[in-house]
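Heads up, the thing below is written out as C-alpha cells.
Not every chain of the complex is shown here; the ones you see sit where they belong.
All chains are identified by letter, namely A, B and C, in their written order; residue positions are counted from 1 within each chain.
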Amino acid sequence: GSSSTEGAPTQVTVFAAASLTGTFTELGKRFEAANPGTKVTFNFGSSATLAQQITQGAPAAVFAAASPATMKTVADAGLAGTQTVFVKNKLEIAVPPDNPAKVENLKDLTDPKVKVALCAEQVPCGAAAVKALDAAGLKVTPVTLEQDVKATLTKVELGEVDAALVYKTDVIASAGKVTGIPFPEADQAVNDYPIATLKDAPALAQKFVDLVLSQQGRDVLTKAGFEAP
Amino acid sequence: MPWLLVVPAMLGMVFLVLPLAGLLVRAPWSTLPERLSEPQVLEALRLSLVTASLATVICLVLGVPLAWLLARTDFPGRRLLRALVTVPLVLPPVVGGVALLLVLGRRGLVGQWLESAFGFSLPFTTAGVVVAEAFVAMPFLVIAVEGALRAADVRYEEAAATLGASRFTVFRRVTLPLVAPGVLAGAVLCWARALGEFGATITFAGNFPGRTQTMPLAVYLALETEPEAAIVLSLVLLAVSVLILVALRDRWVGAAA
Amino acid sequence: MTLRARIVVERPAFRLDLDLTVSRGEVVTLLGPNGAGKTTALRALAGLTPLTEGSIELDGVRIEKEPAERRPVGVVFQDYLLFPHLSALDNVAFGPRCQGRSKAEARSRARDLLDRMGLAEFSSVRPRRLSGGQAQRVALARALAVEPRLLLLDEPLAALDAHTRLEIRSELRRRLTGFDGATVLVTHDPLDAMVLANRLVVVEHGVVVQEGAPAEIARRPRTDYVARLVGLNLYRGEGDGDRVRVGELSFAAEEHVTGPAFVAFAPRAVALYRARPDGSPRNLWEGRIDGVERHGDNVRVHVDGPVPVAADVTPAAVAELDLTPGRPIWVSVKATETHAYPA
C-alpha cells in the first residue's frame, strides 16, 4: 500500500468510521464509475482505532471520522489536511416495534421501570446523549453504557431494553426492527463528522473528498439519515 | 543444547514478549498513580478478577466432566459433539453475546421463562458477566483437559477399578490427579481468556460501572478517548494477572512436590 | 467350589479358551510360556477385558457381566501400576477407602499391611522413589487390602530379591492359607509355583495343556515347555511293556507302559562317555555336543543326536571329556532314573 508515493496513483485509501460503511461503500462505487481505472479501498473501523493506526503510520489518504475528537488526534500529530464537517448525525429514541414500556418522549426514560441503554460517554453517541439529557434537564439511570451505537441498538432490537438513544441513521438502517421517536432536545446534541485528506495524500484523495461534499454525496448520506452540516 | 529447539523457542519468546515491551516503553507511567486512585478502575479490576474466577469455577465444574465424557466414553454423536464444543472458540465474541441473548435474554428461549417464573433476568447483571465469560472460556478448558485425558495411561484407572472404585471415584482420586497438570493448564487458559473477555460480555451483560464493567470494557472505552490511558489500564490488568498466576503456580507446585 | 470359569477371549491372531475351576482356599498357578495368555486370563477374570464367550461364576454368582469395580477381586499387576500421586500408604489405603471405611481405619489397615511387608519406613514415599521390589510389595499389599474373594496375582514375586522373596512368599502363603477365597497366580518361577500352588494349570497358545498337583507335573511333564520348566528331558514315543520306542531309540524305564507314552529323566541321570562304554547299558546312543553352559556348581551339556538331550556333569568331567561343541559323544541314561507314563 504505497500508492501515495508512486507516479500516477490510481488508488485512494479511505479510513472511515464504521457507521459510514453503507454510505461510503456506495460513494466509492460511484467514484470508481466516474473515474475509470481508479480504485477506492476502504478501511472501516472504530474512529479511535483508525486514528491510532494513522498516527502509527498507516497508509491512509482520507480520514472520515465519527467525531471531531478523533480527527483532532490525527491533526495534532500533524497528519491531517483541511478538515471539513460533511454531515451531522442526530439522536432519536429507539424502542422495540411493540414499544412495551409505552415510551413517547425523553421524559419517559426517567421512569425507573423503563430499562434504558445509552452509549458510554467516551463514544460520540454517548457524549451526545449526555448533552441532550442535560439540555432537557433530565436524569436517566441506564442499565448499560454501551461501547458503540450498534451495540446499543442490538439491545433494543432483541428487546433487552425498553428504549435507547441512538442515531437516526441507525434507526433507518435497522429496517423496521426498531421504531425511532424524534425528540426536540436532539437538536442541541448533534454530532459532527469531519473529513480530511492526510499528509502525502495523492490528488485523487481530494477528489474523493470533493465527491463526499458534493450534492451527489450529500444525497447518498441524507438518504441514510444523516443531516447536512 | 538442542539449538533446533532453543532457537525457535527464543524466537517465540521474543515474539510474545516484545510487544509487551513496546507497551511498557510507551505507557505514560506518570499517570499511573492517578489512574489507580480512580475508584472506577479498582472497581473494574475487582469485578474482572471476581467474575473471571467464578467463570473458571463454573467451567471446571461443568467442563472437566464434559472433557471426561468426550475422552473416556463412547456414544453416538460424540464426534459431532466434540466439534460443537470447539465452536464458541471460533464464534466472534460479539456474535456469541448475541447468541446468549437469544437464549438467556429477556425474550430468549430460556430467558423469558426465567423472567416470568422467577422475575430474574441475566443481562445487565454481574451474573450475566460470569455467564458470558464462562461461555467463551469453557471450550479452552474442555479441549485442554480432553487432550490431557487422552494422553494419560488408562491402566491406572483399571487398577483403581479392581480396587472397587466406582467410575466417579476413579475419576476423582486417580484420573484427576494424574491429569492435574493438564487441568491446571486448561484452568489457566480459561481464567486468562475470561479475564480478557470483551465482546460477549459487553453484548450480553452490557457495560455498567461496578456491576458489569470489567477491565477490558474500561480499556476499550478508554481507547476511544485516551489511548495512552488504555495502555496503562491494560498493563495494570496484566501485572495483576501475572502476579496471581505466579503466586498460584508456586502454591500448586509446592503442594504437588 | 468358589470359582468356575470358562474364559474365551479372541484377539487378532490370538485366541484364549480356558476352563478354570478353583475351590475355596485353593491356590491355582497358571504357568505358560510368554504370550500364552496368562495375563489376558487374569484381566478377563478381573473384568478388565471383556469375554468373547464363556462365563465366570464366583461363589455361585455369575459375575462375567459385572464391571471390574463390583467384582470382589484383588489384582497385583505385572507392572505394579501404583498410583504415582499417592504415597505408598495411600496406595494401600485406596481399596479400603473405596469399600467405605473411614480414612483413619483404612490407613491403619494399610499401615499394618505395609508393616508386614517390611515397608513400614516407606509409608510416606511416592512410588517413583521406590525400588522395583519395594513397588512390587506395595502392589501386593494394595491388592490384599481389599480382602478379595478372588485374588489374582500376575508374577507377584518376580521383582523381589531372594531374601525378601522368601519372606513375602511365606507371608503370602500364610495369607492364602487363612484365605477362604480362590487364588489364581501367574508365575514363571517353578519354585514359587511349587511352594504356593495346590494345583498347576499349564497354558500354551491359549489352551490348557496340563493340569495337576505340582509334584505330579514335576514328575510327569506332558509338554516340552513343562519338561524344561522342571528341568527334565522329555520324549514322546510308543510303549510296548518294559520299553518305550522313541524314533530309532528304545528306552528302558522303571514303569511298564503300553501304547503312546512319555519318557522323562533328569539331566543328572545322563552319563557321557568319549568311547562306547563297556557292558550293556540299555539306554545308549551316540550324539554330538551342541553347547555347554555352567549350571550352578555343575555344567550342563546339550547333546544333539537321534533325540536332543541335556546332561549335567561336574566341572572335572568337562575337562576330562574335552566337551567342546561339535565333538561326538556317547550318551547313556540310567534305566532306574527313567520314568515312563501314558501320553
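Operating definition for what follows: a contact is a pair of C-beta atoms (placed from the backbone, for glycine too) under 8 Å apart; a residue touches a chain by one contact, two chains touch by 3 or more.
Owing to the predicted nature of the structure, the values given are computational and were not obtained by experimental measurement.
Undergrad: Tally up each chain type across the whole complex and write it as a label-plus-number formula.
TA: The total chain composition of this structure file is A x1, B x2, C x2.
In this text, only the chains that are shown with their structure count from here on.
Undergrad: Name the graph shape formed by the protein chains and their touching pairs; answer line, ring, star, complete or other.
TA: line
Undergrad: Quick check for you: compute each chain's CA centroid and the global CA centroid, then name the chain with the smallest gap between them.
TA: Chain B is the most central one.
Undergrad: Quick one: chain A and chain C, Cα centre-to-centre, how many Å?
TA: So the centroids are 87 Å from each other.
Undergrad: Hey, how far is the Cα centre of chain A from the one of chain B, in Å?
TA: Taking the average C-alpha coordinate of chain A and of chain B, the gap between them is 34 Å.
Undergrad: Between chain B and chain C, what's the gap in Å when you average each chain's C-alpha atoms?
TA: Averaging C-alpha atoms per chain gives centres 56 Å apart.
Undergrad: Name, in rising order, each residue of chain A that touches chain B in their complex.
TA: That would be residues 46-49, 52, 69, 115, 117, 120, 122-123, 142-147, 151, 154-155, 158-160 of chain A.
Undergrad: Using the touch definition from the top, list the residues of chain B that touch chain A in their complex.
TA: Those in contact with chain A are residues 94, 98, 101-102, 105-107, 123-124, 202-203, 205-209, 212-213, 217, 220-225, 227.
Undergrad: Can you name the residues of chain B that touch chain C in the complex?
TA: Chain B residues touching chain C: 155-156, 158-167, 169-170, 173-174, 177-178, 180.
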